[in-house]
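Here the complex is missing a single protein chain, while all its other protein chains stay put.
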Amino acid sequence: MIEINNLVKCYGKNKAVKGISFTVNDGEVLGFLGPNGAGKSTTMNIITGYLSSTSGTVKVNGHDILEEPEEAKKNIGYLPELPPLFLDMTVLEYLTFMSELKKVPKQGRKEHLAKIISMVKLTDVSDRLIGNLSKGYKQRVGIAQALIGDPAIIILDEPTVGLDPQQVIEIRKLIKFLAKNHTVILSSHILSEIQAVCDRVVIINKGKVAAIDTITDLAAKLSGNSKLLVAFKGQDKAAINALKAVPGVTDARTRIVSDGITELEIVIDPKKGGDVRSSIFYTFARNNWPIMEFRSLDPTLEEVFLNITNG
Amino acid sequence: MTAIYKREFFSYFRSPIGYVALALFTFLSSYWFSMYLFNRGAINLAQEIKAIRNYLILIVPIITMALFSEDKKRGTEVIYYTSPISLFNVVCGKFLAAMTLFAIMFVNIIIHMIITVNLGGIVNVGTWGSVIVYFFFAALFISIGTFASAITDSQLISAIVCFVILYVINMLTSIAGMVATGVQSLLSIFTDDPEKIRKVCDAVQNAILWLDPFSKTNDFVYGKFSIAPLVFCFSGTVVFIYLTYRVLEKKRWSQA
Partner (left out) sequence: MSDNKNVNKAPKEKKVKEAVDNRSKVLKLTSIFSVIILIAIVILFNVIIDKILGKSLSFDMTASGHNTISEQSEEYLNSLPDGASIRIVGLFEEPASYSDTPLEYIVPLLQDYAKKSSGKVTVEYVDPTAYPYIISELDPTGIYDVANSAGLYAVCYEGKVSIIDPYDCFTYEQIFNESIGQPVDQPRYNIAESKFTNTMINLTKGYTNKAYIVADPRSTVKSVQLEAMLNNLGVEVEYLDYSDANFKVPLDCEILFLNGVSSDITETCAEALNTYLSIGGKMVVTADFVRIANNGANLNNLNTKVLNNRGINIEEFTVRETNSTYMFPGDASGYVFYASTSDQDVMSLGGSDKYVVQTPFILNKVSTKYDSSMTVTSLLTSSAQAVKVDYTGTDVIQGDFSVAMKSAGVNEGTYELYVFGFTTITSDDYMSTVPSSDSNVKLIRNIVKGSLNVNDTFEVESKNLANYSIDTSKLSLNGSSAMIVILVAGIPLALIVAGVIVYTKRKNL
């Protein structure tokens, strides 16, 4: 468990982090979200001990990162924004070096590394020079080094940047797999990724925490309501009147009318979710309005994000 | 610490740098050795080793310039800060790796010693005195190089800083003289008493001269061992290693 309390980091007169506090619980996957320059990497650097905060505390499993650095760092595996790779070493040499550094006991080290290498799918290139690898493979080596020693907490700063879609999916699978036994903190720009993998998300903006919550709750809090989109063949006004009669529907609005297809935006009371949708369906059916498209318009994480960071 | 030591040491041999440094040292020391062989019919290895000390000024910056600056530039220094090791161990590991490279260079001298003995020459106390001084000097210079490498991320600047510091140390005798003259002219503005001026100048000059490790260790070549100069070199090494550690640790409080 990581407790971060009132973290402040100043660079001269510039305050990069202005008092961030949150907790990461054991076994959860926490997403770190924020625009460029919000202070995500700085915060991660402070948590892992690379930078020192100007004030505030970071406690990893009860160990303060400044007071008991070695104890705290033992539990953390970190992939920074720029993977720290020695280009003149082979993958295996590098990982062996990192395992020595992280004090992995000599017995069983080989098997441990073999396991990690296969987990990150580096088996084919384990004897190649890191400098000769493609960006994707390099990224994987970076992830591999974060996994050495089986740390309880894994912190990944933009792990899928520069990877092709196939690789991104694989990494996502890997993170989900790791999440079963580890605490993971993940920072990313790719909102869909965070949406797909994380339990909770911390949104950081201009050095401060803008929001901490699960995604669904966030979305819900933001909108206060659920929105639905229906595209059908029929008259919008009639549909709107019919819909307003349905219990649980608070509002209905036309969005687009084109090619004979009308799009309506319906606002419903989320508490009555399932029933309301069924009622809306039947309403259209009764009126012989064929439904072309019927989906939820809940704010995506993107909308939440933009809303929060711009608001 | 062993992990870092091993990595640095082998990295010297993964790129041409280690080989080039070894080749350079071999060339220089063998050149001196052959000069003795051909011209004099007598080989005083102590002199050869003493001459090599001057070449250290060139070789040490080359070897130590990449120790820390490369990590800064490459972004791998984060490893040292986020792994459960102390920064002091990191500094010591790198320092020892460079020292080991110098120890390997020293094999050349051992080859020369074997040749000398086989030819009927002698390897006497003066020679061993030189050897001891060589290692203490190497330690001092390498610690300076390590420090120079930690204060910047450019290998070039690091090499230049190291070279300048070593060169200044080499020139301390002349510098002492110049400073004394400078102080003298400065003081003559304030006072007319030549005795006083001379006393102060002498004191200043002696103070600076005291810092010169070269003059302190001259007598070792003649077989006269004193512990004080060795203590001096060793404590200098400790100071620079500690300075390097503090520079690395700057990240803890730096507001820049």
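Letters A and B mark the chains as written, and numbering starts fresh at 1 in each.
In this text, a contact is a pair of C-beta atoms (placed from the backbone, for glycine too) under 8 Å apart; a residue touches a chain by one contact, two chains touch by 3 or more.
Fair warning: this is a prediction, and the values are worked out from it, not measured in the lab.
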item: Residue among A:Asp26, A:Asp127 or A:Asp164 that touches the chain left out of view; value: A:Asp127
item: Contact residue for the chain not shown (choose from B:Thr2, B:Asn124 or B:Thr181); value: B:Asn124
item: Positions on subunit A where the hidden chain makes contact; value: 6, 8, 10, 18-19, 52, 54-55, 88, 90, 127-129, 132
item: Touch residues of subunit B, complete complex, unshown partner; value: 13-16, 18-20, 22-24, 26-27, 30-31, 33-34, 37-39, 41-44, 46-47, 50, 108, 111, 115-116, 118-122, 124-126, 129, 173, 210, 215, 218-219, 221-228, 231-232, 235-236, 238-239, 242-243, 246, 249-250, 252-253, 255
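Criterion: only the chains that are shown with their structure count from here on.
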item: Of subunit B, residues touching subunit A in the complex; value: 2-4, 6-7, 11, 14-15, 74-79, 81-86, 251-253, 255-256
item: Contacting residues of subunit A [partner subunit B, same complex]; value: 10-12, 45, 48-52, 54, 69-71, 73-74, 76, 78, 80, 82-89, 97-98, 100-103
